[in-house]
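First the structure, which I've put down as structure tokens, then a few questions once you've had a look.
Excluded from the complex is one protein chain; the other protein chains are retained at their positions.
Entry: chain A
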Amino acid sequence: MSTVTETIPRTSRRVLAPSVLSYVALFLISFIIVVPLLWMLLTSFKTDFDAINSPASPWPNPFTIEAYVTLASGDLPILRWFANSVIAATAQTVIILVTASAAAYALARLEFRGKRIVFGAIVATLLVPGVIFLIPNYLIVDSFGWLDTLWAIIVPGSAGAFGVFFLRQFFISLPAEIEEAARVDGAGDFRIFWQIILPLSRPALATLAVLSFLTNWNDFIWPIYVLLSPENLTLQPGLSVLQGTYSTHFGIVMAGAVIASVPVLILFTLAQKQIVESVASSGVKG
């Protein structure tokens, strides 16, 4: 992993010193990013009448949780969608952590026949656009009887090459000595994997867990086609249904968007540093 150093040698300070204009620009961009999100939150506390009649005024008048009550008690099972999203994203994250870490261990720290072919096949798929898999996987999932079930949301997406690649890079960076000492003590591959490699890799595993959860939570094109009945949806296709059903009931639509955003924004706040830095290093390491 490349480290992002914050320190800049004294000599270049003058060159890189920020001007007032830099701060003005950064605050302006922050404003453009934050205001729409705040507007979403505030609109979700408006009445329909208020949202339609005073769109230019951000403050709810009156302030009401009517939209959330309507959502919770209405015909659309948004709580069920929420639960489905939590179940699917959690299950897929667990599957990815287990399968990708084991595969990455073999690829990073064992020598075996066919390694280059296996690794090559996994890496090659990283560049294939998802649309290639859309229709064949629809038929495959259908043949398993998984259409309109959470299995379709959990299993196919857990085969992504990203997790294996990400963990392999990390495992390779661990020094060989830690493993050799354990081998001298008679530890086998499984014990080394379980008792040495995995505990040392907690930060990488946590980062992969967060990224996997976010990816599954936010996926849109796949669930809108493989989930069919209203009660089986996850939140993202649910929002599409919500928009169709309550088109100009903006308070309700925004409340749905808030409900779908809160878990990922909490995760992001807690793991901001890990998420941003793992993404940042993706372009730098090679």
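Basically, a residue touches a chain if its C-beta (ideal position, glycine included) is under 8 Å from a C-beta of that chain, and two chains touch if they have at least 3 such contacts; residues count from 1.
By definition in this document, contacts and distances are computed from a predicted model.
Among the names given as "PqqD family protein", "Multiple sugar transport system permease protein", "LLM class flavin-dependent oxidoreductase" or "HEXXH motif domain-containing protein", UniProt records the absent chain under the name "Multiple sugar transport system permease protein". Of the candidate positions A:47, A:64, A:99 or A:149, contact with the unshown chain belongs to A:99. Seen across the whole complex, the unshown chain contacts chain A at 2, 4-5, 8-9, 11-13, 15-18, 22-23, 25-26, 29-30, 32-34, 36-37, 39-40, 43, 52, 55-56, 95, 98-100, 102-103, 105-107, 110-116, 118-119, 121-123, 125-140, 142, 155-162, 164-166, 169, 172, 189, 193, 211, 214-215, 217-221, 224-225, 235-237, 239-240, 242-243, 248, 250, 253-254, 256-257, 260-261, 264-265, 267-268, 272-273, 275-277, 279-286.
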